[in-house]
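Only a single protein chain was left out; the remaining protein chains are all shown in position.
By letter and in written order, the chains are A and B; residue numbering begins at 1 in each of them.
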Amino acid sequence: MKALRFWMLAPSRALMGGLFLAPLSIIAAYSFLTRGTYGGQSTPWTAENYVRLLADPLYTLILARSFWIAGLSTMFCLLLGFPLALFIAQSGRRKNLFIHLVMLPFWTSFLVRTYAWMFLLRDTGLVNTLLQWAGVTGEPLPLLYNEAAVVLGLIYGYLPFMVLPIFSTLDRLDKGLLEAASDLGATPWTSLWLVTVPLAMPGIVGGCVLVFIPCLGAYLTPDLLGGGKSMMIGNLVQNQFTSARDWPFGSAISLALMALVMMALWTLQRRQKEDLL
Amino acid sequence: MKRRELLVAMASLAGCAPQRRPRLNVFNWSNYVGTDTIPGFEKESGIEVRYSIYESNEEMLAKVFGGNSGWDVVFPACNIVGPMRESGLIAPLQHRWLDQLGNLEERFQHPPWDRNLDWCVPYMWGATGILYNKKLQPAPEAWADLWDERLRGRMTMLDDPTDSIGAGLMKLGLPLNSVEPDHLDQAKLALLRQKRLVRAYLNAEARDQMVSGDLLASQMWATTAQQAMEASGELAFAYPSEGFPVYADCGVILRESQRKQSAHRFLNYLSRGDVACAAASECKAATANAKARLLLPEALRNNEVLYPPETVLKRGEWVEALAAAGQRKRDRIWTEIKSG
Partner (left out) sequence: MRRALPAIAALTYAFLHLPLAVLMVFSFNESRFTVWEGFSLHWYRELFADARMMEATWNSLFIAATATAAATVMGTACAYGLWKRGAPILSGTLYLSLVTPEIVTGVSMLAFYQFLFRYMDLRLGLHTVILAHIAFSIAFVVVVVKARLKTVDASLEEAAMDLGATHWGAFWRVTLPALGPGIAAAALLAFTISFDDYVITSLVAGVDSETLPMVIYAMARRGVNPTVNAISALIVAGLGVFILIAERLQEA
């Protein structure tokens, strides 16, 4: 019994230790160094990077905005993803086909998909052209380059991360339970709320975490669909590792962000008594 | 990836270093050589070239910083050459292997970042200006015109701190590469005032929207602007009167390279008039090679977007490597502008 569990866990332990924790410790070390004259890292050791991050309200603002946008996107993903997962789980023999249809757009490059959205949303784009043609609006609507466009892009980008975990729990749902509920006089809506949703809870929590976290760190969507006008924490980190060439500060921001999210997950787990992993 | 390479990959997975055939590994910006440039060199020299592309100086730097990236020749921008040299990443050039350097334009034979070309060979260059729609009358002539109320919501700035903060500084008559806190603060205020007019901070993505007519003006690189102008007769390009940033991408040989002689041979090959001409006319980028420019088709040779006349070029300022403190201040300003 023990032996099997040991061997099941061993490959992941080795891989995550060697290829994730060890590299991450390098970043942890960087975060206490100073930017060199032309980038890179150099001594002295210092906590200045963290002080700089916490002392400046600008960075707090960016962080708060990122949580807001990521939260909003996650909520919409759940509102769209749950019904879709339920539909797929109930579609019998064709469910594999439907699941693949969800993933299909994601085998194209992220950049290409985002460019397609830019075309759809711009002033002379498809959506505005159709709206004007239908007489809904005279002037083109400003659909692109605002926070709504960022949220839309994030929903689009991470919807499968919500659908897949929910689907994989709903798929096991015992039809008999629903029939029993309706025999006892429950309407479809009550049995959805009292039977289906609780059973899908592990998938819902998993999906929300899988969507929320990458949304929080997103940087290309705010740049391309948001027009780079409302920076998110992902852009800040990205800039430190690229144009600013300040790896120590970038490392400090990332570690602080990771600590924050880990704490949130930990609280969630304690309250939920559902462990995700 | 062919089967042989698959086997090699498997072998290296298993931990044994693969046996490589003699060759040269070149890491360059995208769209910077002609279709025949690399095959031509391979045929002539018998050296197999592995050619790969990158998107930003930082991506390339991150790779080569460790000193064992495997690349032999890379093409940093002129403001990166100095830092790379100081960090001991690049090897000094052996001029006895480079007999074509005389083909370079006069100003690229003694550029400010490398007075005697001891470290780098300038390859292509470019500048930043204003791409605008001719409907916009009077046409913009200066960075200050990008602060004009009539452009509200129909104008983009580049998503690049050097260019955007640079425009702010130059509009105020301050030097492009300034790291004076006072100068930078003035530029910040100007850019924050401009932000309500700016539709978005975009790079090459603005090109399509200039062509489609969504935008009236964009801060844009000359090379990208040229592509847009070829697609739409409505567009024109201006080199701002206050001055503008100029940059050049230069070939360097990495210190780690085990194939320095082949690397020299490659750089020398790129500096040949016919080769540089073919690359420049195919990529529609501005070559640093005077001989190549003479060989270009007339329309391209006299293209004033890619090759502004001497009188205009006088106003250009080279983008320079900045000291750490100035860089940090600039990043803080950029963050504030973009999250305002």
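By definition in this document, a residue touches a chain if its C-beta (ideal position, glycine included) is under 8 Å from a C-beta of that chain, and two chains touch if they have at least 3 such contacts.
None of the values given here were measured: they were computed from a predicted structure.
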item: Sole contact to the chain not displayed, among A:Leu97, A:Val136, A:Ala180 or A:Leu194; value: A:Leu97
item: Candidates B:Leu98, B:Ala144, B:Leu172 or B:Ala204 - the one touching the absent chain; value: B:Ala204
item: Sole contact to the chain not displayed, among A:Leu33, A:Val195 or A:Leu210; value: A:Leu210
item: Given A:Leu126, A:Leu141, A:Ala180 or A:Leu194, the one touching the chain that is not displayed; value: A:Leu126
item: Residues of chain A in contact with the chain not shown; value: 1, 3-9, 11-13, 15-17, 19-24, 26-27, 30, 80, 83-84, 86-88, 90, 93, 96-113, 115-117, 119-120, 126, 156, 159-161, 164-165, 167-169, 171-173, 188-189, 192, 199, 202-203, 206, 209-210, 213, 217, 234, 237-238, 241, 247, 250-251, 254, 257-258, 261-262, 265, 274-277
item: Residues in chain B touching the chain absent from view; value: 1, 5-6, 8-9, 12-13, 15, 17, 25, 29-31, 50-56, 59, 62-63, 65-71, 203-205, 207-208, 211-212, 223-224, 227, 231
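Operating definition for what follows: only the chains that are shown with their structure count from here on.
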item: Distance from the mean Cα position of chain B to that of chain A, given in whole angstrom; value: 34
item: Chain A-facing residues of chain B, complex; value: 56, 58-59, 61-62, 65, 82-83, 86-87, 153, 156, 159-162, 195, 198-202, 205, 208-209, 212-214, 321, 323-324, 327-328, 330-332, 334-336, 338-340
item: Chain B-touching residues of chain A, taken from the complex the two chains share; value: 35-40, 58-59, 61-62, 65, 115, 118-119, 122-124, 142, 144-145, 223-224, 226-231, 235-236, 239-246
